[in-house]
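Only one protein chain is missing; all other protein chains are in place.
The chains carry the letters A, B and C, assigned in the order they are written, with residues numbered from 1 in each.
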Amino acid sequence: MSGSADLVTPALLLSLGLFAIGVVGVFLRRNVITVFMCVELMLNAVNLAFVAFSRWRGTLDGQVLVFFVLTVAAAEAAVGLAIIIAAQRNKDTLDLDAFNLLKW
Amino acid sequence: MLPNYVPILILGAVALGFSVFTLVLSHLLGRPRPTAAKSEVYECGMPPIGTARERFPIKFYLVCMIFILFDVDAAFFYPWALVFRELGVFGFVEMLVFVGLLGSGFVYAWKVGALDW
Amino acid sequence: MTPVQQELLIATGKVLVFVGVFLGLFSGMTYVERRLLAFMQFRLGPNRVGPFGLLQPVADGIKLFFKEEVMPEGANKWAFMAAPALAIVTAFLAIAVVPYGPTVHLFNRDIPLQIADLDVGVLFLFAISSLGVYGIVMAGWAANNKYTLLGGLRSSAQMFSYELSLGMSWVGAIILAGSFRISDIVASQAGWFIPNWNFFRQAPGFLVYLVAATAEVNRTPFDLPEAETELVAGFHTEYSSMRFALLQMAEYVNMMTVAAVGTSLFFGGWLAPVPGLQHVFGRDIGLLWFLLKMGAGLFFFIWLRGTVPRFRYDQLMNFGWKVLLPLATLNILGTAAWIAFSK
Partner (left out) sequence: MTLDAILFYVFAAAALGSALVVVGQRHPTYSAFALIVTLCSLSAVFGLLGSPFIAVLQVVVYAGAIMVLFLFVLMLLRVTREERPAGGGWALKATAIGLGAVLAAQVGSVLATVARGPGAPGFNASTVSVARLLFSPAYLYVFEATSILILAALVGAVALAKRDL
């Protein structure tokens, strides 16, 4: 895996593309869980940017940061989905428009 | 020199090819002739009741969630074990604090009954 | 041919040989398992097809190929068909990182008996085993059947509960070897088998591995997912023909991988138990040692199936979380403390 080919710029473009797709998904989709998955997609795009920069700079800090992003993502998924389940039990729907109150 | 991940790609391709080949061959040889009774969902001979797209106990979900969090914990164990000989006592104490904090969460989950079935 | 093409050719050849060997072992295993189980239960087992029933696997294979495929009503077709393929691909990917023997000299080249000696070796195994859940979840969910759904759910919950302990049971061995490469872990166990094998140095770790691995491959006494007394056949209730066979094959390949990995991580892999026995007539017989140890592991699985009754599901989950996981963690910390303070 020597770095003869320059893959940094394509990787950043890919990261950008995934991020944009994630953003559009967050805007367009109605299901909370799908929106959540789009957020995960954006997180992954960021991870990719970290890895690409890590390769460009030749340092490893980017990779260590990915480690922590993964941890945050795991914590976020656990709590977020717990909230979604609790909310679904109250509202009996997963439509985002139904969750428009801070308190119920 | 070939990159060392290439054999794994080949292995994946071979395994995939094998499974697709087998499935297609058996599809061609087996000649499916579905009838209403045959393609009915199997419920020990009884007429099926409702659909299988049922809700299931939240237990499964809860355990899965705890699994995720401890999976991250395991993911941290790996690199730590790799360089442990260099870290020595410092690394041991570092991980002890980490595990201690997580362990208190584990004890909480245990006491609350999240681990009971 | 350019050197790269040569290497590509060799890698492909090696992959084909390994896949072939594992498929052969799979069919042999189905026969041996049925025969041994029968003997343990004072029966004869399959003995009609060919001498001693040796051709039984062939007959089974042919029969399964000609069986009709049934697609249950209301099933998610693509997921239903993809699940067996997924299961088999993840099962086969896991065999890549295990070193099966010493480097052999063939066609004027040194060929290691390992598909890929990855820098991330053990972690790769962990990753692949965590992907193995999908085949079963998909199979259970896609068939639109309550038994399969329950079986798939149970199975996946069981698999990831024990996967955690499985992944942690290796960490002690990693600490001792200071490397993820399985070949390095094997090398760290060189010498006399007492006390160099991780089986002795990592006894609690091995115990955790044994239990977790048995649960991970859904073998008795942890075969809850396909508990026929309550769930018909669990996640593969609706499967027939080769789709069923592929799911079964994935299970057996997983079992063999587990035996191979256990051999490498805890029993010195292809190294002889006594240094003098590594070479016989000047030839390295590491592969034989490996097969011997792996065979013993596989026999153990069959023996277990003939001996131990099935757990109840709540016992299984409680055991995994409340006994095995703390034990695995304590083993890691204990090993670390031993290394850190004995210096």
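By our rule, contacts are C-beta pairs under 8 Å (C-beta built on N, C-alpha and C of every residue); 3 or more make two chains touch, one makes a residue touch a chain.
Predicted model only: the values in this text are computed from it and were never measured.
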| task | For the chain that is not shown, enumerate the shown chains it touches in the whole assembly. | result | A, B, C
| remark: The listed residue (B:Leu16, B:Leu29 or B:Ala75) that touches the chain absent from the view is B:Ala75
| In the full complex, which of C:Gln56, C:Ser130 or C:Asn254 touches the chain missing from this view? | C:Ser130
| note | chain B residues touching the chain left out here are 3, 5-6, 9, 53-56, 58-62, 64-69, 71-73, 75-76, 78-80, 82-83, 86-87, 91, 94, 97-99, 101-102, 104-106, 108-109, 112-114
| At which residues does chain C meet the chain that is not included here? | 79, 118-120, 123-124, 126-128, 130-131, 133-134, 137-138, 141, 149, 153, 156, 160, 180
| task | Could you please point out the chain A residues that touch the chain left off the display? | result | 1-12, 14-25, 27-31, 33-34, 36-38, 40-41, 44, 47-49, 51-58, 60-61, 63-64, 66-68, 70-79, 81-86, 88-89, 94-95
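We take it that only the chains that are shown with their structure count from here on.
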| request: Mind checking the centre-to-centre distance between chain A and chain C? Centres are C-alpha means, answer in whole Å. | output: 33
| remark: Chain-centre distance (mean CA atoms) for chain A and chain B, in whole Å, is 21
| field | Set of chain A residues in contact with two or more other chains | value | none
| query | What residues on chain A touch chain B, complex-wise? | reply | 1, 67, 70-71, 74-75, 77-78, 81-82, 85
| request: Flag every residue of chain B that touches chain A in the complex, lowest number first. | output: 3, 5, 58, 61, 65, 68-69, 71-72, 75-76
| request: Quick one: which bits of chain C touch chain B in the complex? Just the residue numbers, please. | output: 4, 7-8, 11-12, 14-16, 18-19, 64-74, 81, 84-85, 88-89, 91-93, 95-96, 115-119, 122-123, 126, 130, 143-150, 153, 157, 160-161, 163-164, 167-168, 171-172, 174-175, 178-180, 232, 237-238, 241-243, 245-246, 313-314, 317-318, 321-322, 325-326, 329, 332-333, 336-337, 339-341, 343
